[in-house]
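A protein chain is absent from this complex, but the other protein chains hold their places.
Up next, subunit A:
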Amino acid sequence: MSTCPQYIVDYMHEYLDGDISREHEQQLKKHLQVCSDCQQHMHELSDTIAFVKSAAHITAPPHFEEMVMKRLPKHKNRVGVQRWFRQHPIIVAAAVFFLFMSATLLSSYPNDEFSFTAKPNLIVDGQTVIVPEGEVVEGDIVVKNGDIVIEGAVNGNVTVINGQYMASTSVVTGQIEEIDQVFEWLWYEIKDMANDFMALFEK
């Protein structure tokens, strides 16, 4: 066998792998007919394969499945949350957006400072804004942390935040609102934004 070329053994393995070319197969067959050593080698290889293939099928022990299920991590919350984030990117994006939005809205929630929309013919007395009798104010008025007394007329909306609206014989062409709560304030801001938004289209 030592005189036989190595490629004959290579061809044997190609043959056993089932990917031998027709050319190689013919060379191998020709050689095996004349060389009993190689024939023996080929037989031994085939027997080896048959030997391994005769191994009985092994099955997993009983309760194997049950044991695996017991070993699974029970509450992988972190993993669960990560997975949820991965699967719902839009909800996550919306939640983040909402978080920033509400932060912005809350930060504009009035602090304790008294302020109001400056108009030429308004009179201020302490923390009270007065629209004098006989005067007509053009446009909206917003008063924060103060009261408003209207004795004249307002050609627009009046909004009072953390304060009181007092009027007797006033004329207000727009809406009058008093806001005292955080949520009302939020609602007011959102409505305001929506109105601004609509105004863009109305132009």
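Basically, a contact is a pair of C-beta atoms (placed from the backbone, for glycine too) under 8 Å apart; a residue touches a chain by one contact, two chains touch by 3 or more; residues count from 1.
Note that in this section contacts and distances are computed from a predicted model.
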item	value
Protein name (UniProt record) of the chain left out of view, among "Simple sugar transport system permease protein", "1-acyl-sn-glycerol-3-phosphate acyltransferase", "Putative quinoline 2-oxidoreductase, large subunit" or "RNA polymerase sigma factor"	"RNA polymerase sigma factor"
On subunit A, residues whose C-beta touches the chain left out of the figure	10, 13, 16-17, 19, 41, 44-45, 47-49, 51-61, 64-65, 67-69, 71-73, 76, 79-80, 83, 86-87
